[in-house]
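Removed: one protein chain of the complex. Kept in place: all other protein chains.
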Amino acid sequence: MIERLLANLDTLLLYLFAACAFVSAALMIVLAQPMRVALALISTMVFLGGIYGLLGVHFIAAFQVLIYVGAVMVFMVYAIMLLDVRDPAYQRRYSRYLVPGILAGVAFFAALAWGLAREFADVAEGGPAAGGAFGIQQFAAAFLNEYWLHFELTSVLLVAAVVAALAVINVSRRDRG
Amino acid sequence: MDKTQVLLALAVALFALGMIGVVVRRNVLVMLMCMELMLNGVNLSLVTFAHQAASNVGAVLVFLVFVVAAAEIAIAIPIVLLLVRSKRTLDLASYSDLKG
Partner (left out) sequence: MGQLTLIVVLPLLGFLLNGLAGDRLGKGFVSAVGCGLPAVSFLLTVKCFLDLAAGGDAPLVETAYTWAAVGDSAFAVSFWFDRLAAVMTLIVTGVGTLIHVYSIGYMHADRSYARYFAYLNLFLFFMLLLVLGKSLLVLFVGWEGVGLASYLLIGFWFEDMDKARAGKKAFIANRIGDAGFLLGMFVLYSALGTLEMDRINAAFSASPLPAVSASLIGVLLFVGATGKSAQIPLYVWLPDAMAGPTPVSALIHAATMVTAGVYMVARLAPVYVHAPEASQLVAFVGALTAIFAATIAIAQTDIKKVLAYSTVSQLGFMFVALGVGAYGVAVFHVYTHAFFKACLFLGAGSVIHALSGEQDIRKMGGLARKIPVTFVTFLVATAAIAGIPPLAGFFSKDEILWFAFASGRGGSTLLWLVMSATALLTAFYMFRLLWLTFFGRSRMDPEVEHHVHESPLSMTAVLAVLALLSAVGGFLSIPHFLEPQLPLPAVPEALARYQTPLVAVAVAIGLAGLAAAAFVYGGTGERARRLAQRFAGVHRVLYDKYYVDELYDAVLARPLLWVSEKVFLGLGDRKLLDGTLNGMAALASRGAGLLGRVQIGSLQFYAFLVLAATVAVILWSWRHV
């Protein structure tokens, strides 16, 4: 029993992580305090990172934790801490589109899930990924050979973001001064 | 119901939850986080497909999404701070100046 469990540990863990990610994501909708929502999001991201790791794409898992949790969410948490906790938006959680929004979201999920069930019923699983195809080396080589233009464009995008952020800050300074 | 389908279903669910969050939550910051959740859902689907097809294109796209997410948050947070300074609230219902 235990041995069988161990043999299928990968799969079990995968399902476990998936369930946890889903629950955390659902909590994001429900929780009132932004800080808690942020923590729920972080937990979702961490579980997703686990899933990536189980799928064998370790560097994506690493990036998930580094960039999302390490950079994006830290930024977000700071923003939350900067802002006033007594804001009315903190008490009244939901907008007036609560019911239609949830209905539409569920319909969205149902539509896609139905399509998924229909389309993927006859598709055999791709089998375990060839570890080589997802190594960091192949990835880096692909980026610098095949996708170098995209890679460069991301740097342009980042520069643009930095400039934009600076511009926004300037606007705020001017307003104050 | 195999692994791929479960993961894709999770991806769709994350995306749908993020979308619902954007629609139903009042707080601008929470909405931003829900958008991150949607991006994560997309990422998951990309990785799953890449895994299934044994191709690294999906991984490349995931990387690009990371970059976009980082850039987005770097601009969005200052904008939110500016908004809050002008209206003194995070409640999105107050921001309807562009009404037609």
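Note that the chains are named A and B in the order they appear, and that numbering of residues resets to 1 at the start of each chain.
Following the convention adopted for this analysis, a residue touches a chain if its C-beta (ideal position, glycine included) is under 8 Å from a C-beta of that chain, and two chains touch if they have at least 3 such contacts.
Quantities reported herein were computed from a predicted structural model and do not represent experimental measurements.
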item	value
Which displayed chains the unshown chain touches	A, B
From A:Leu13, A:Leu31, A:Val69 or A:Ala104, residue that would touch the chain that is not displayed	A:Ala104
Interface with the unshown chain - residue positions in subunit B	19, 22-24, 92-93, 95-100
Touch list for subunit A against the chain that is not drawn	95, 97, 100-101, 104-105, 107-108, 111-112, 114-115, 118
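Definition applied: only the chains that are shown with their structure count from here on.
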item	value
Gap in Å, rounded to a whole number, between the CA centres of subunit B and subunit A	7
Complex contacts: residues of subunit B adjacent to subunit A	2-10, 12-21, 23-30, 32-34, 36-37, 40, 43-44, 47-48, 50-56, 59-60, 62-64, 66-75, 77-82, 84-85, 89-93
Subunit A residues touching subunit B - in the complex, by the definition given at the top	11, 14-15, 18, 21-22, 25-26, 28-29, 34, 37-38, 41, 44-45, 48, 51-52, 55-57, 60, 63-64, 67-68, 71-73, 75-76, 79-80, 82-84, 87-90, 92-95, 97-98, 100-102, 104-106, 108-109, 112-113, 116-117, 120, 123, 125-126, 129-130, 133-134, 138-139, 142-143, 147, 150, 154, 157-158, 160-162, 164-165, 168-169, 171-172, 175
